[in-house]
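One chain of protein is taken out of this complex; the other chains stay put.
Every chain is named by a letter (A, B and C) in the order it is written, and numbering of its residues begins at 1.
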Amino acid sequence: MVRICALSGGRQAGKPLAEVFTSVAALDLPPLVNIDDVDFHGLDAVFCCLPHAAGQKTVASLPDRVKVIDLSADFRLRDTGVYEKWYGVHQAPTLQETAIYGLVEWYRADIARARLVANPGCYPTSALLALMPLLAAGVIDPSAIIIDAKSGVSGAGRTLRESSLAAEVQEGMTAYGIGGHRHLPEIEQGCSDAVGQPVQVTFTPHLVPMNRGILSTIYVALKDTGVSAGDIHDLLSRRYADEPFVIVLPPGQVAATRAVRGSNACHLSVHADSRAGRAVIVSAIDNLVKGASGQAVQNMNLLFGFNEAAGLSAVGMFP
Amino acid sequence: MVRICALSGGRQAGKPLAEVFTSVAALDLPPLVNIDDVDFHGLDAVFCCLPHAAGQKTVASLPDRVKVIDLSADFRLRDTGVYEKWYGVHQAPTLQETAIYGLVEWYRADIARARLVANPGCYPTSALLALMPLLAAGVIDPSAIIIDAKSGVSGAGRTLRESSLAAEVQEGMTAYGIGGHRHLPEIEQGCSDAVGQPVQVTFTPHLVPMNRGILSTIYVALKDTGVSAGDIHDLLSRRYADEPFVIVLPPGQVAATRAVRGSNACHLSVHADSRAGRAVIVSAIDNLVKGASGQAVQNMNLLFGFNEAAGLSAVGMFP
Amino acid sequence: MVRICALSGGRQAGKPLAEVFTSVAALDLPPLVNIDDVDFHGLDAVFCCLPHAAGQKTVASLPDRVKVIDLSADFRLRDTGVYEKWYGVHQAPTLQETAIYGLVEWYRADIARARLVANPGCYPTSALLALMPLLAAGVIDPSAIIIDAKSGVSGAGRTLRESSLAAEVQEGMTAYGIGGHRHLPEIEQGCSDAVGQPVQVTFTPHLVPMNRGILSTIYVALKDTGVSAGDIHDLLSRRYADEPFVIVLPPGQVAATRAVRGSNACHLSVHADSRAGRAVIVSAIDNLVKGASGQAVQNMNLLFGFNEAAGLSAVGMFP
Partner (left out) sequence: MVRICALSGGRQAGKPLAEVFTSVAALDLPPLVNIDDVDFHGLDAVFCCLPHAAGQKTVASLPDRVKVIDLSADFRLRDTGVYEKWYGVHQAPTLQETAIYGLVEWYRADIARARLVANPGCYPTSALLALMPLLAAGVIDPSAIIIDAKSGVSGAGRTLRESSLAAEVQEGMTAYGIGGHRHLPEIEQGCSDAVGQPVQVTFTPHLVPMNRGILSTIYVALKDTGVSAGDIHDLLSRRYADEPFVIVLPPGQVAATRAVRGSNACHLSVHADSRAGRAVIVSAIDNLVKGASGQAVQNMNLLFGFNEAAGLSAVGMFP
């Protein structure tokens, strides 16, 4: 059984959580406190949801017995040089190098033995679940991957930015961070892991007028003219046949964010391109569940030997 | 424990449910069959979700041992004359008169003993939970009630209508059915039950560019100048103190549909009007949960002596 | 002919307007400058769009020959005491008392002779166009008016507020400022003008997940049982028959914001209530056009003797 012992909050410290999120009004939860007022010694697990860099020292100072699932980008990149290039100097480089990347379907054994798990980013989760099996099997050209990803606005968090205002977002669409989004090195690290050599991809994120969901449309070149989109579909289906949270849709269906809204599922669909020798894969997740807190719970379950799906039974909420 | 033994569907019969709603792809469910192919004899309970009139004969023909939760309007109105005026001649008038109205917080004892429960409409649920305590306590004028209600588009179902098309709905707002919506007599029946005499209300539904949620803004005249909005707040708070699904928000907060999205909760907030002697109550529900299937599960739990909140633990999904 | 000679901007001063609003990229416009760098002496007219209080001294310091259309709340309330209660001490009280309220359809003659026009608020425009003819004709009870108004999020401007973030607004609805919104005294001032005695109304604004549009649902009690909703419809139709921007819809149609989006039109529809002796009026405007800049241009046209509809020919953009 899991019990929530403490909840910390910055500018909201001192309030009940129900005042910040009225939706939890009926739950019996501890009040929000300043992070310095949390006694970490009695705890078994900590979910760390601070902005990148802000939690590095906190994580480093936690008692050894506490297992940590970190939801920031701080511990996702194994290479300190790459981290520094995209985020600046790391304050806990040793932890960074030993943290385990929490994409459960690919690093399950390591996670089960870990003390510090870096919960994957939302875009990387949607892209890597589609790409890693194909790269590992050697059926696609690692130098010709294009990921055109579309995200709801909750991916930007609750920070006050003009670009996150409703009147800027509703009834419109745009791209951002083209060629330079911080999730790019994380996607490339996973791809490189799968294929065993450095991989560079093209990644373009877009902002869609919806709250939740990421849809990644992924263009791949088949390595061998003997491989078809149907073969790609079979390969993904076999790879994920026993995974509770990755569903490869039957041919003819297309992955859609509405089908995974509020659930920890990732839906994948495979499509023949109009040009010979290519395929299109569509990957849909809820960026706040499989792309964040749901995957974090899945990681906790794994860390403590619980049923991996405990607490994650919600199916997609449609409409 | 509850097991789903059969799922019926009209034009979708023959398909797995996962083909109609991809969100349930991971669940192990029986396929959709034609309603005539369902063997009702082994069942304990039936949720009947047919359009009004379409299910009257089916319900009448069910074996006696089967308990029924009907989600249509067919059994909500006790008065056959009122039903006929709004919907046409009823084909099972005896059942209609003996069915119990499934607003659990007000008809709990009767529901527990019932065989046929009429699950309340979405607008009536949101309005009656706010109004019935005030009418029962005699603190508001029953002849001066105005309910200005706003609904997401899922309230219209999946029927193909021009007014339900995305391009008609998104980025716009309008009212409909002014003075003549079919939920009007149902609201008036509940209000009349509470006060013990016939009540007429003003009710205006609106269509809002969102999928889920009903927000009812209710204007009441306080009967006695000694009664304040604060007293109304206290009265509602006391009435619902032990109810798991009705939350009276603290003064200063305003009920919002986003806080109840996907949950079986009804949030109520009370506000002083700018004019003396009046108050405004805001009531928020998810029209598909507390306003439909969630309340239906709550009724089933009550019919079978289960924990009333079983299967209904989801909190509001925000954002 | 109208020529734009100067554009001022606060934090955006120094940029071309096209950098702030890419939509004007093709227009030849002067760059944004600091307001202190504008030479007002050569100008004929100034549109002042500063936050309330911020522009009072600027307006007071303008050369006499300059005509001013002020879009803030600063000059809308004639009574300095009422202004002070809602906004604080006014710094140009003499101007405040002599400014003309720019609701063209009701104050046309005064506006034509004015030097300073206070452009009406968005909510008051939608409510007063519906209510003033009925109050002036004495057919409704001035003490029983309820205005339930719904607005798109652009009404909140581009200020960074958590409540204006897309993830807070999309797919949800709530009320705000119940009983105490600053547009309340402005609505009451117009109602009082029409009836010739102080009027108090009930006014509840709501935030709707759309960018533009205000829909006001207005509940009125007919003074005399001989008056019907049909009579109300006739009265409004006659009153606005020659007005280019106020359309009274034929019976059976309902005013909708989508029909006025981007246009300077106000659509009104009249409906019988379910209770005898009452009627419901629905009023729809685009809050940024008839509720702000469009009405401001209409006022300018009137101030300078231009065709009142010049520059305002756009019809509603649907979808």
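What we mean here is this: a contact is a pair of C-beta atoms (placed from the backbone, for glycine too) under 8 Å apart; a residue touches a chain by one contact, two chains touch by 3 or more.
Being a predicted model, the structure only gives us computed values, none of them experimental.
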Neighbouring displayed chains - absent chain, whole complex: A, B, C
Candidate in contact with the missing chain, chosen from C:A99, C:I247 or C:M300: C:I247
Candidate in contact with the missing chain, chosen from A:H52, A:R212 or A:H233: A:R212
Selected residue (touches chain absent from view) among A:S8, A:T58, A:Q170 or A:Q298: A:Q170
Residues belonging to chain C that touch the chain removed from view: 19, 21-27, 154, 170-171, 211-212, 244-245, 247, 249, 253, 256, 258-263, 265, 267, 288, 314-319
Sites on chain A contacted by the missing partner chain, in the whole complex: 146, 148, 150, 152, 167-168, 170-176, 178-180, 184, 200-204, 206, 208-213, 215, 217, 219, 254-258, 261, 271-275, 278, 280, 282, 284, 318-319
Where the missing chain touches chain B, by residue: 152-154, 156, 158, 160-162, 164-171, 209-211
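Just so we're on the same page, only the chains that are shown with their structure count from here on.
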Computed distance of Cα centres, chain C from chain B, in Å: 37
Separation of chain A from chain C, taking each centre as the mean of its C-alpha atoms, in whole Å: 46
Junction residues of chain B - those touching two or more other chains: 170-171, 211-212, 256, 258, 261, 318-319
